[in-house]
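Left out: one protein chain. Kept in place: all the others.
Letters A, B and C name the chains as they come in the text, with residue numbers starting at 1 for each one.
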């Protein structure tokens, strides 16, 4: 019920943080060179972080989204360059649909749905995280039931590897009649949006920490730039954005853990974390100046991902239009009762 | 051709500035008390400022919109609480339509068009500056020709006095069969928007001057607040907004003086001055703190008008949608050629 | 990791039960209260309404017996947010219940409490705060109004400005100079309870730019204040005030001031149809508001648990004010035309009020610059 850190969750957080701290830097260098970070992925799966949402009898932690949050926000903090978020989100959808969630790299189709006919899927997927290398891809199915999902292996698909601004692989897949399993799993866009919100919350927190440290060290005009009121005001704004993003993602995770579909909370989370991401990246680069624009500095691992993540699984504009539509349909007199409604 | 200040224009500017400086304060006090500033209006008409756009043989200056700009921006600077802008704009439309522009208080219908049938007008006008007291009201007529205007006296109309946020009279008029003259005059919304843009440019310049002076005088934490970097940064932004608003309004005036319809320039002017107005008011009140929120201080005469003027004759959102539509219709490849096109 | 700690908190069942009760009360009491009045939010002054709240036991409810029933701060939170969301007229008792009562509980004498608290809890005794002076503003260390020791009490002289509703209040908690500032500029001030009906007190309303009289200038001319009216410790005024300010920054009044306008905006959008361009703006505001509320609840829960989340409270205030001040701007662009003061729709009237009032939102409890300076200090930057 409460969001207090449970003992298990604290342990998960510590495991994730230690693992990412040990491996992320090397993994980022490999990713920039176009390589797959096999060592990091192996550690993640060996520790079962990818199975956090799976029941214990399926080799998982039996955790909830609040547990996933501590993993994904830590992954965001370290700009972890493997599709852990997509894999966790996929296990959730597969589970809800009563489908098998195979071990290994799973992925989600961002923005595109597949047609399903007699157990075969067809369609073009433009942005699938490491899609060409995934064991199983989950996509929304075109169906009367908007929660219908299709799960299939990409083996036999055509397509090409591609990348987002963060240099994370986002592959194009052309699918023409692969075997698929279907079930009522939920909204792929919503679950993907929640995963990205958690990652963004972590990345923004890290951007804040980097900036605060840098501002205290960097000397200009004879004193640390942290002493300039203009910098202080900017970093105070950044702190507010970081806090809001963190809360927005946590609230959405909590809503799912309470058994609701959490759709409005997820929409709010993607909108709020996305807006925070844009502001945080802008402020950070302003504070860092030229050094932050170099490949050598790690800031861009975070900011380039923030720009990508805020746009993946729906930009703020897309989610805001949808959330606003729901709010307006509910009506003015239900605005406050709706916002304070208990799950 | 050039926008250099002509001798005549400099003389007009000096006359307007002196006249407003002498009378505006008393007129503002009267307006706040709900009274009409007869003395100020008498001076304005005695000096012919309301007839600046009329040809000399009609008792005018034979001036152009760049001459009107110096009058209207000075009126904005002094928050002149009489419908000089609406009167000047009305003379322009009447002249273009080949209709008589009677001497005295003229006004424009903001946002509402009238139906015309057999020389009689009908309609409801919700926002007409001092409309119940005007000698002649100019409204867009519902007609195949979008430039068709109707001019009529409000005598015989029903309605009620009302006010905008700036406490300027904006009357409601119910018109049911008054005599009207019609002609092809142009867009009432556009000419009204230009007039408000000129007023806003002046008011924002004055807001900047007030803030700079105040920041140099007001002492907090042992030094003038002008010495705080946060205040400096805000006032630098305000200066930029003031400069942009001034330029936007001038460019639109120049476009009309060159004989074009100036529609895109007017749209740009209303968008840019309106945005500047919002930012300027927010910064100014932030700089002034509580003192700026009191009735005693003159800042609100400017800021309350800025909020009203930016919304009158179309908010930025209305004009931006229209301007954007034109830009998109013209197409991507004509974006730059269109922007640099000579009149 | 950044030093800010926000965790989502559930409101306890008692608080949710109370919510239904408050809503029923409001439905009965202010059903016909028009939107333009609701938009005035906690500026609406209505002693009758305050007395009704007192009769319900909703004022001072978190105070220990005999003054209150030591309810959870989260129960009080629910009462407050329901009142503010409804735009109920809470100004009469607002400062007394929120700020002065708690101050007396913390620093006051038993005699002061017995004398004052029952009236506050009944919704009958109203307070104002005397901090700012003509030349001080946000810089409380520079105040010059003074209290000089005399036989049996203090003689007060000076002037306070921006004292909200002083002309309708019974008491002022005044910060006065009683000694030298000293090296850190913050010593030598003391808080006093001043009876506003005492001889030598002159209250002059300062009309604000909306035309309302909320502010006042209060002048003290040899006002005698008995010894028993000194609050807390002599010379400790600045410290007492600072503690008081910090924890009141994160309440729902920091992001619900423009809520009535938002309600009218949604009503307007209902008329625009399902695919209108207003949706995205409304969706974004809803997202911001729901996150702000969660943050505010989180701070309230930590306060309730005896923690002192001062930095988090400042962050909520800064984000909240930014949010509130955006609403009229957005509403105006969606409306598309200028609001009329007298004959306009509910949305127009609410917009006209909030457009003007919103510039004062950032004056309460520290300007935006000062609030961000506080946050920067919390981040270790100063």
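Criterion: contacts are C-beta pairs under 8 Å (C-beta built on N, C-alpha and C of every residue); 3 or more make two chains touch, one makes a residue touch a chain.
A quick note: this is a predicted structure, and the numbers were derived from the prediction, not measured.
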item	value
Which of A:45, A:184, A:317 or A:334 contacts the chain that the document leaves out	A:317
Absent-chain contact - pick from B:133, B:153 or B:229	B:229
Residue ranges of chain A at the interface with the undisplayed chain	110-111, 126-127, 160-165, 167, 170, 172, 218-222, 228, 230-231, 278, 281-282, 285-286, 289-290, 292-297, 299-300, 303-304, 307-308, 310-312, 314-318
Hidden partner interface residues of chain B, rising order	1-5, 205, 208-209, 212, 215-216, 226-227, 229, 231-233, 235-237, 239-240, 242-244, 246-248, 250-251, 254, 264-265, 267-269, 271-272, 275, 316-317, 319-329, 331-333, 335-336, 339-340, 342
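Here is the rule we use: only the chains that are shown with their structure count from here on.
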item	value
Mean-CA-position distance for chain C and chain A (Å)	38
Interchain centroid distance [CA atoms averaged], chain A/chain B, Å	49
Touching two or more other chains - residue numbers and ranges from chain C	369, 372
Multi-partner residues of chain A (at least 2 other chains)	229, 233
